[in-house]
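Every protein chain but one is kept in place in this view of the complex.
A and B label the chains in the order they appear, each numbered from 1.
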Amino acid sequence: MTSLVQSLIDAISAGAVYALAALGIGLVFGIMRLANFAHGEIITAAAYTLIFLWPISWPLALVGSVVVAVSVALAMNYAVFAWLRSASPATLLIASFGVSIVLQRVYDALFGTNVRAAPVGATLNQSLQLGPIRISALAIVTIVLAAILLILVQLFLTRTSIGLQVKAASADPRMARILGIRSGFVIAVTFAISGVLAAAVAFALTTQSGAVDPTFGVQATLFGLVGAVMGGLGKLSGSVVGGFSVGFVLSLLTSWLPPWINDFRTALVYVVVIIVLVFAPNGLLAGRSSKERT
Amino acid sequence: MNERTAPHQRWRGLLSSPVLTDLWTLVVPLGAVYLFTALGSAVSASARVDLGYALVNLVIVVALWTFMGNSGVLSFGHVAFVAVGAWSMSLLTIPAVMKANLLSGLFPALQDAKAAPALALLVGALMGGLVALVSALVLMRLHGLEAGIATFALLQVVVQVLTNWDKVGPKSGQSMVGIPQPFDLQTVMHIALIVIILAWLYQRSSSARMLRASRDNVVAAPASGINVFRHRVIAFSLSGAFAGVAGALWAQTNRVVQASQFNLDLTFSTIAMLVIGGMLSLWGAVVGTIVISVLNHVLGLLESGLDVGALTVSLPGGSRLITLGVVVILVLLLRPGGITNGKEAVWPFRRERRYLSPAALGAPPISSPTVERRGVSTIR
Partner (left out) sequence: MNRRMLEVENLTVRYSGVPAVDGVSLSVDRGELVGIIGPNGAGKSSIMLALANAVKSRSTRLELDGQSISGLKSEHIARRGLALVPEGHHIFGALSVADNLKLGRVARHSSSGLDEDMDWIMDLFPILGEFSHRLAGLLSGGQQQQLAIARALVSAPRLLALDEPSLGLSPTALDTVFGAIEAIRKRGTSVLLVEQRAQQTVAAATRTYVLAEGRITMTLSPTDADDSELLTKAYLGS
């Protein structure tokens, strides 16, 4: 029983991390139909910052990671994606693939292929005793952090003028421009927010592993992207649910599958992804929308 | 044809005949590959090595084009079929003694299986095509991003299975070594040429034509009675077979096969070559591969320190992929149609068809006016 509760909490925490990753991807997709493969490299940049700065001063590391993540996200936007604004989603995807590969190699050249380690968030790596249950402090902090960020993003989108403009530009970019909405600015704001979310993901993951390497953000991005597509890229809530589900299921499988299947757990998750996409190509949460089949 | 046509006009007529125009679109890619191989193998020993890999990449890129170029649907999973082909070749050609040592847990049928290289290659093609066929039946109603993600998921599944299932391959994480190299460079080139011819023949088939109609207008095509699903399945399976051939060639060229070789880097490299050459045309697939292979070779030389006059130029490792990434981004920004802009090789003597709109002039018989302009952006 206790191990069930523990693994459930771990699973929720893993789901929370991937939900944040998926939301970062979903926001950018909504505003310019870009499925950003390079989102992982934003996470990696934040992670390197955390690893390098933590031994010096942890508040500096936290703030620094957010600043770096937002900067990398904005740089990507202004250097590459801003010029491709009217390109097809497939072109954008390949371009983001290119950016991702380039950045990974850059990190490789700058920091070397081997992992860099630092005790990021070490205090959170202990367990709390709640009656018969041992809960990881990190898991709780991750869940709380994710919840706060999700609420903040939701408030931003519904209660602020810029947030409203983001929603409008995501729904109908041409009409938004005709109404005077500055699409360049709105896109940049969206990228910046995705940077903040990426930094949060980086924090959760580096605390867990205490190390970073050039491919650090790839897994979170793949699963985040997969989750977002499964949940339905049209709606942000879909991305969140999709990302959460992928993380949740993956974590449970890791804890509970018998060893001989465990090697194949990633494959299992991907099989589920295929099944979901085939039977619900608009995503799990999107309604009967206008997406054509075939 | 008017019997009173003057002789020079008859010659003109012959020279600009559609048959020649069409054949030209095959002759040029074949010629380019032949030249590329001939020149490359004469340059240096290291060039010959890189050439072998370049030819393997060429087959992969042609396979990619067969599907993506004709259907307009993204596939991130073709490397899975390359893996299947490589696996087939390895399992069938590794000498029995080695096999018994390295790959001890195989199914008995696989353990004893053995085949001559040519047959093993065909089996690789068959297996690639078969796995692609099964996948296509499941996936081909998707397009756009969903197709990209689903095919990517397919790649992950196949690679994970091949990595971990020791009944069909080596124990988890290990490689298959000792694969013989029965085909020399010439033979590999000939195989590549055959694949190009087959792809070219497919391109002229009515199935491919109907598929291209759906590429350009995904709503109108079914309304015209075109069964998009069926034609996509055909294209996907065929491209899977080609990829299987490439996998078999990879196995015998590299002589070591491991599941981790069939990863995102290879996926990206091959897609990049296709995009840079021009995603929509066979000529684009060939051009892109040749250009990038040459670039890779040069960068490889620079990475190990090249003497240029009085200087020794040396680039850090990893420059190849960075350069490839940057080039792809530049191409997408500046010339999304790729080097060939999606067109096939143009026969210089074609007759001016005045009844066609200006936009169609210079367009090969196979593509449509809207396609030239938008290049990659017709991919959904």
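Please note the rule applied: a contact is a pair of C-beta atoms (placed from the backbone, for glycine too) under 8 Å apart; a residue touches a chain by one contact, two chains touch by 3 or more.
It should be emphasised that the depicted structure is a prediction, and the values quoted were computed from it without experimental measurement.
Visitor: Using the touch definition up top, pick the residue from A:115, A:164, A:211 or A:268 that touches the left-out chain.
Guide: Checking each option in A:115, A:164, A:211 or A:268, the one touching the absent chain turns out to be A:164.
Visitor: In the complete assembly, which of A:4, A:128 or A:179 touches the absent chain?
Guide: A:179
Visitor: To test your reading of the contact rule: which positions on chain A touch the chain that is missing from view?
Guide: The list for chain A reads 161, 164-165, 167-168, 171-172, 174-183.
Methods note: only the chains that are shown with their structure count from here on.
Visitor: Would you tell me which residues of chain B are touching chain A in their complex?
Guide: Where chain B meets chain A, its residues are 74, 138-139, 141-146, 148-150, 153-154, 156-157, 160-161, 163-164, 172, 218-219, 222, 228-229, 264-265, 268, 271-272, 275, 316, 318-319, 321-322, 324-326, 328-329, 332-333, 336, 376-380.
Visitor: Name, in rising order, each residue of chain A that touches chain B in their complex.
Guide: 35, 80, 83-84, 87-91, 93-95, 97-102, 105-106, 108-109, 218, 225-226, 229, 233, 263-264, 266-267, 270-271, 273-274, 277-278, 281, 292-294
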